[in-house]
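First the structure, then my questions, so here it is.
Removed from the display is one protein chain of the complex; every other protein chain stays in position.
This part shows chain A:
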């Protein structure tokens, strides 16, 4: 046997205490009271939240003056004035206009209106809106002690209305929310949102110094004054895939800086996980990912959305995580005294040490969001169905769902599985809620594919199929964070390489745009993966070896199947870049080109089942990975960004991924995932290879 070599000892892992804190709070349904008492009374009730102890009472208008007169902004105004030759007054006026466009006008009356309207809407749309009240209590405490930043996950437009609604319900200080400018397109709604605490930021203002100064000073002023909790989405935009997105650092940098500069004693970051049983935008997202342009936000569009009011969207769970003290996080990582030698009002690029701290913090927060995401049984079922696109027997699905539930629980997934309900009932009611995605006929469960009227071209058929796969994938994606690390290890083990860690590390690096993998955590993640697989008996680790056990086969092959679409997708991209991409391929052409390359592959050869690579999300992530690995370079020619492909490098990445292709190729012929591994093993043995993980 060949022993795997690791850069560290694994012997300590099994004795190490489990990293994740699995003790979580219980939930209360806030809709219950709404169903039993007057919404009007609720909307008009006395609202007297506790405030930050250091708050300087201040109206929204005074806030603007403070910002406009701040040293910070005055400095930039003078700077811009000198650079542009415009008089400072004119720049000042510009700043004032920017601020006017940006600033919120939080008004309690508007909030009350929303409280009323949303009560009605929520009761129609959702069965329950569940909140962990202990989290609310912790938040209330935190709000009094320190400036608080609320960091919810972002899956739906509903998110921020929902957040304000909950805070109003619990008599907590209403947040001011950073919102994208696109809402401003909806005239009336935009203003309503503004009055309920939203402030608007342009999507891109790259080099605009003045805009950046106004924006960051506005946010910092609210934070320093303790005006209100500040809320924004670390992910920057709604995740169309239901995977957490790589965090954006701009706003986080802004809210953390006052701590480094000593302007506030501490800042508390509160990760909040909002889990939807069914997402309102479900099929919209799939279409968007397939290149059907995103509908522009408009009031009339919102009104059209009224038809969604007639559907059942299940429950929402909102989990307010433990507030994270920036001060404690930064202890020993950032030397604050490096800020001593520079005037604090002069904008400066954050130091490397700070940048990496903020980056690290952002990832940790997103992981905390992930950890407290509530998973429904359907998420498990969707994961299984996607590995059996031909459909599967209901009884097999039920059986495997139960098995998967056990696995998920032992990996500390936050699973909301109904108490005391028979499994068959749980499965059937999940199928009922998601009847748009899956159906049962003749005892077989399969994905629903939209049937357009009239004759269908092969491309259209592919598109429809892809919509249903991607919709389904958005549920599977919700459980990925639980299984990701052991799954990567499983893939690494099923790989032909002896270097399990190296292979894991390669996959880790490759997928770090697709999943939340904290920078620098490769070794830690590997240890966690080993720990989890050992814990569930899927592998054993005698000395320096990782050995699959007999009972481990289903687990490992399920994991392999789970990541299969990603491996395939990345490979399609690699192949495209090697075989088809022309010289001078621009960044803009890249996505449609990959898409059509894939369609061609699919439609005419019929031997590729990977629908997910049609998703622009995966295409972008694959490209980002290749860019990061220096297999592709971006070159700016005139106004266009051109992609220069290093075919050798891409080919070798394709090769490494390709070793997995053998497995997935076999996999396609399998009915049950548990069989595929045996087949692989047999295949390998026939070839005279004895992998180290099989004894």
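Rule of thumb we're sticking to: contacts are C-beta pairs under 8 Å (C-beta built on N, C-alpha and C of every residue); 3 or more make two chains touch, one makes a residue touch a chain; residues count from 1.
To be clear about the criterion, contacts and distances are computed from a predicted model.
Taken from the listed names "Alkylglycerone-phosphate synthase", "Guanine nucleotide-binding protein subunit gamma", "Exosome complex component RRP43 protein" or "histidine--tRNA ligase", the protein name that UniProt assigns to the chain not shown is "Alkylglycerone-phosphate synthase".
Of the candidate positions A:337, A:441 or A:582, contact with the hidden chain is made by A:337. Checked against the full complex, the candidates A:101, A:133 or A:263 give a single residue touching the omitted chain, namely A:263.
The set of chain A residues touching the chain not shown comprises 54, 261-263, 265, 335-337, 339-340, 343-344.
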